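A single protein chain has been omitted; all remaining protein chains appear in their positions.
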Amino acid sequence: MKTTSGNFFEDYTLGQVIEHAVPRTVGAGERALYHALYPARFALTSADSFAASCGLGEEAPLDELIAFHTVFGKSVPDISLNAVANLGYADGRFHQPVRAGDTLRSVSEVIGLKQNSNGKSGVVWVRTTGLNQRDEIVLDYVRWVMVRKRDVDAPPPATVIPELPAAVAADTLVVPEGLDFTAYNTTLAGEPHRWGDYTIGEKIDHVDGVTIEEAEHMMATRLWQNTAKVHFDATNREDGKRLIYGGHVISMARALSFNGLANAVIIVAINGGAHANPCFAGKTVRAWSEVLDKAETTAPGVGAIRLRLVATSGPSSDFPLRAEDGKYRSDVLLDLDYWALMPT
Amino acid sequence: MKTTSGNFFEDYTLGQVIEHAVPRTVGAGERALYHALYPARFALTSADSFAASCGLGEEAPLDELIAFHTVFGKSVPDISLNAVANLGYADGRFHQPVRAGDTLRSVSEVIGLKQNSNGKSGVVWVRTTGLNQRDEIVLDYVRWVMVRKRDVDAPPPATVIPELPAAVAADTLVVPEGLDFTAYNTTLAGEPHRWGDYTIGEKIDHVDGVTIEEAEHMMATRLWQNTAKVHFDATNREDGKRLIYGGHVISMARALSFNGLANAVIIVAINGGAHANPCFAGKTVRAWSEVLDKAETTAPGVGAIRLRLVATSGPSSDFPLRAEDGKYRSDVLLDLDYWALMPT
Partner (left out) sequence: MKTTSGNFFEDYTLGQVIEHAVPRTVGAGERALYHALYPARFALTSADSFAASCGLGEEAPLDELIAFHTVFGKSVPDISLNAVANLGYADGRFHQPVRAGDTLRSVSEVIGLKQNSNGKSGVVWVRTTGLNQRDEIVLDYVRWVMVRKRDVDAPPPATVIPELPAAVAADTLVVPEGLDFTAYNTTLAGEPHRWGDYTIGEKIDHVDGVTIEEAEHMMATRLWQNTAKVHFDATNREDGKRLIYGGHVISMARALSFNGLANAVIIVAINGGAHANPCFAGKTVRAWSEVLDKAETTAPGVGAIRLRLVATSGPSSDFPLRAEDGKYRSDVLLDLDYWALMPT
């Protein structure tokens, strides 16, 4: 049998290190496609001149989510091909900007295992690390997925549930080397609001909506070499629908958040995230944000802001999140918790 | 309120200069996407070797319409977010080719204002200028849009209607530095017809048609960071349709015009233009051209040709334009008037 059908729950062992296949060089093409697929307008990743004025060198880095999706995509064949659900993210940290010409690869370590009480599946926690061609860490994050067992009679592993922080501690955020916002131009960036203008608890409706097409989410998902068949094969589900890669919703919502958060120009950490409901073509995605926390950094003119980013398939103006029973409302697609950097 | 809802008619004042946000570096990725989105085959922007043989340096410039759309897109949030209609273009001039790695930004000056007699809206004329990272002018053009008033009781401005030329004067066209068509290879360019083979009044049916998909026009429009919601949000109109960015039709028609005008390889001026009827996905776009004028230039082997480019959603072989009442026929999408350069 030459083809693989992916790993099942009993294939994982605590401490196991999986080197994921197919390194990928990213560059000008991925940057352009990212702008074609999402309404991305953050100045720092749009213009070389703007990046240079912020101390980041001659050429703008690639959007942080290009790095995230590329690293994530490599892990799919080994981690989530047989996943019933992508349960959560935690402790995600961006260690350095990705540049055109960088080659990314991914490695995951199994850090937790827990068989479900039904004996048919279990939860696997992995820490996935993205590395560049110099073997430097580009980003790392924990995610946990529910995976089917191949053989329901396989013995359960010892239960180990990793301790994970509710959020990345502000003093451990990695500010890109050289970043300096003292000459930051808010006119060119698109909005006047600086770090000091945001208050904890403030909610922002990002107003705009984008109706998603099959061709777009498939092109995006392939671009990250994520080959999970649910995203591509319309014969895979009885209703003939293709499930949209959760990361497509993350990028769409993040791009929509420009309107109101144009100066939250760099994502530096992912504290947590839930794909609250599946997304399908034809849905119109909207987004709103809530300021969860703020912190200072030691870099000149640079503040950190912790944001909840919620994507919805219905109106965003009433800030939908949870129903009275505490569960996510059916129109909520994404609930993401992240840290970004802003000019002070 | 952190989000913007755009400018309304009473927000504009004569002489006002608006520096548009989010500069953009364009390059190899945008070039490839342009070829994927449009049937673009003009040799000068397709092949480095062809550009070099015409004196334009080692690397082919980007299609002039990539520059136009990028500069236009930046102006949308400030100029046309609340536009009822994009009424026209005039006096557009391309000042130098855009190269991979160039970073473009846009500035607009309000040069005319006229409140409509109904008191609910008005016409705003702006001259928009695109600049590169060396603050050199890449292109400039005038456009005018009808914009709603936020407050119908706001006092009207003094009416100022700018004087605009019917066409850019031939002796003010900017021929790219170094351009030399004396070694121009018509075999490689795709057609034998040179400047001298075209006669004023001649009409050319470009024969081919392209049926447009939602995913394509949205990707194109996002690529230029044009975020006007009518192009993306299917819930925005009662009929669930997304209005296609007029520039998408311009690029589609221009690319189709290769068949018959393969040697009109560079656009150097936009004399005028009207988006005669809205375009929606599912329409099949065809195009025809009429030779409006011809002029010599001082560059070696280079002639100028003034063309009317008409896009239609029906057959193009009968050269549709206006109905008996003088209005555009309902199948006419675009009526564009431009100058291009050809080998003599």
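Note that the chains are named A and B in the order they appear, and that numbering of residues resets to 1 at the start of each chain.
We adopt the following convention: a contact is a pair of C-beta atoms (placed from the backbone, for glycine too) under 8 Å apart; a residue touches a chain by one contact, two chains touch by 3 or more.
Computed from a predicted structure; not experimentally measured.
K.L.:
In the complete assembly, which of A:Glu10, A:Asp140, A:Glu213 or A:Asp337 touches the absent chain?
P.N.:
Answer from the full complex: A:Glu213 touches the omitted chain.
K.L.:
Any idea which of B:Glu10, B:Glu216 or B:Asp337 touches the chain not displayed?
P.N.:
Of all options in B:Glu10, B:Glu216 or B:Asp337, contact with the hidden chain holds for B:Glu216.
K.L.:
To test your reading of the contact rule: which positions on chain A touch the chain that is missing from view?
P.N.:
So the residues of chain A touching the missing chain come out as 2-5, 19, 21-25, 27-30, 32-33, 77, 100-101, 103, 105, 133, 213-216, 218-220, 222-223, 225, 227, 229, 232-236, 242.
K.L.:
Can you name the residues of chain B that touch the chain not displayed here?
P.N.:
For chain B, the residues touching the absent chain are 27-33, 35-43, 46-50, 60, 187-191, 193, 197-198, 204-211, 213-216, 259-262, 284.
The rule is simple: only the chains that are shown with their structure count from here on.
K.L.:
Chain A to chain B: how many Å between their CA centres?
P.N.:
36
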